[in-house]
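Pasting a structure here, questions to come.
All protein chains but one are shown in place.
Chain nomenclature is as follows: A, B and C, assigned in order of appearance, with residue numbering initiated at 1 for each chain independently.
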Amino acid sequence: MAIDKPYKKVPGTTIFDADMASLGFHLNQFCMSLMKAPNREKFKQNEQAYLDQWPMSDEQKAAVLARDYNKMISLGGNIYFLAKIFSSDGISFQAAASTMTGMTQAEYAQMMLSGGRAPDSSNTLKKDN
Amino acid sequence: MAIDKPYKKVPGTTIFDADMASLGFHLNQFCMSLMKAPNREKFKQNEQAYLDQWPMSDEQKAAVLARDYNKMISLGGNIYFLAKIFSSDGISFQAAASTMTGMTQAEYAQMMLSGGRAPDSSNTLKKDN
Amino acid sequence: MAKINAGIATSHVPAIGAAIDNGLTENEYWKPLFDGYEFAKTWMKAQKPDVILLVYNDHATAFDLNLVPTFAIATGAEFKPADEGWGPRPVPNVMGYPKLAAHIAQSVIQDDFDLTVVNTLDVDHGLTVPLSLMFGQPEQWPCRVIPIAVNVVLYPTPSGQRCYNLGKALRKAVESFDEDLNVQIWGTGGMSHQLQGPRAGLINKEFDNAFLDKIVSEPAALAKTPHLEYINLAGSEGIELIMWLIMRGALNDQVDVKKRFYHVPASNTAVGHLVLENK
Partner (left out) sequence: MAKINAGIATSHVPAIGAAIDNGLTENEYWKPLFDGYEFAKTWMKAQKPDVILLVYNDHATAFDLNLVPTFAIATGAEFKPADEGWGPRPVPNVMGYPKLAAHIAQSVIQDDFDLTVVNTLDVDHGLTVPLSLMFGQPEQWPCRVIPIAVNVVLYPTPSGQRCYNLGKALRKAVESFDEDLNVQIWGTGGMSHQLQGPRAGLINKEFDNAFLDKIVSEPAALAKTPHLEYINLAGSEGIELIMWLIMRGALNDQVDVKKRFYHVPASNTAVGHLVLENK
């Protein structure tokens, strides 16, 4: 497509555009179902059986079971939808975010306390990109 | 309010604006419920009881029971919503429209066959209004 | 490159759908109307569009008063005919084109049109009646359809000028999509009609015919027509004609009129129909 997508090049970042939304439609709608307590119960009782009710790919289901958030994002998951999974698990946004960074939760928390991840040439695009 | 509403002056015509929509919210949402067959059944079995489930005014309920479409419109009903009532009754759009005009159904049908209601100075605004 | 090559305008009266579904197209009341669409049906077979951008309005079917988008584009893969209260029309599901629809959404939102993006959408007579008029009763619709829904039920609707400008933005969006596609745009609804109140049954042949003239030859001027003029002269539901301006805005300034048809009545409504090709 002729529309430029320069945001695809931002390091360590996936922008949730229409292509990703199309890929992740059922994954994200599964996440929305977890906003209802009875559904959270069913999911906890048998995650695989619950997931099998949704027309998701096996790869998407495996990523959910493994709580591999980077993988889920690469398969069209959006973090605000995926938040319903880690909320069901009783895990905070910060703990969940840390799992995507290759840091331990303690290391990540310390980084945030120290002012967060600073932008530098390894994690941002140069002006002329 | 300072926004001009010149459409209020068009003869024999109610424009469904936000004020009307606010007035008719529950009346119109009741109509939407009739798009489901089981609800149509319940409505037919006991119209008053079905209507009493909705926070509508007594005047709105009475207008529905009387199938007084002009009255329903004056109370915030919109014709595309009200259509769910006369569809439930098995009545055509043309038959329902005729009831609002003071003509018999046959007279109205004949008017349409003859080219419809012609615009004239009694039923349209003048240019400078 | 994808390209919009032609535009269709047509009324979308529910009774026309019922006449088709119930095999009444040859009777005395309906035959003159359906005869007016014979040209388009034949022409369409030669055109073989890949995709139709189908501009229509929902009539309190998919959208109720809980949520009314001014403009919505449907990016889903498949859309079911809606149950409008007497069972869904016996017509095929409508197959969307998610990739092109998403591309269009991205392009026009970046051009300052504040679209609502819809995935799941049951489509009512506003969308399916025009398909039946152009394609008859096939097992499957012969091409993909991207529904574009316009609010014409809850006042204020978008202005005619806004609609015309959206048409131009849609054209730009289509032309920046790099698959080779023959695209049509259809504008539906109208012509003059009023379905409510003591003035129900209003038909304005003079207004309608002037509209049919101007949308071909001076669309930019026509786009400036204020809402009040539609409501006053073409009836409260005549405001649907603004959807034709979206279609027209997506075509060249100069077009060939392949067919023009006008008929009164279909139920409560005047029926208008145009087949336009880019010059």
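One rule holds for everything that comes next: contacts are C-beta pairs under 8 Å (C-beta built on N, C-alpha and C of every residue); 3 or more make two chains touch, one makes a residue touch a chain.
Predicted, not measured: the structure shown is a model, and the values here were computed from it.
Engineer: Out of all the chains shown, which come into contact with the hidden one?
Structural biologist: Checking the complete complex, the chain left out touches A, B, C.
Engineer: Specify the residue from the set C:L24, C:V68 or C:V257 that touches the hidden chain.
Structural biologist: Considering all chains, including the one not shown, the answer is C:V68.
Engineer: Hey, which chain A residues sit against the chain that's not shown?
Structural biologist: Against the missing chain, chain A presents residues 6-7, 10-18, 21, 25, 28-29, 31-32, 34-35, 40, 69-70, 73, 78-81, 83-84, 87-88, 92-94, 97-98, 100-102, 108, 111-113, 115-119, 123-125.
Engineer: Could I get the residues of chain B that touch the absent chain, sorted low to high?
Structural biologist: 1-3, 17-19, 21-22, 25
Engineer: Residue by residue, what part of chain C touches the chain that was omitted?
Structural biologist: 65-72, 106, 109-110, 112-120, 154-159, 161-162
Here is the rule we use: only the chains that are shown with their structure count from here on.
Engineer: Indicate which of the five shapes (line, ring, star, complete, other) describes how the chains touch one another.
Structural biologist: Topology of the interface graph: linear, an open chain of contacts.
Engineer: Which two chains does the highest number of contacting C-beta pairs join?
Structural biologist: B-C
Engineer: By CA centroid distance, what chain is farthest from chain B?
Structural biologist: Farthest from chain B by mean C-alpha position: A.
Engineer: Could you please state the distance in Å, as a whole number, between where the Cα atoms of chain A are centred and where those of chain B are centred?
Structural biologist: 48
Engineer: I'd like to verify one number: the distance from the centre of chain B to the centre of chain C, where each centre is the average of its C-alpha atoms, in whole angstrom.
Structural biologist: Centre separation, chain B to chain C: 24 Å.
Engineer: What positions in chain C touch 2 or more of the other chains?
Structural biologist: none
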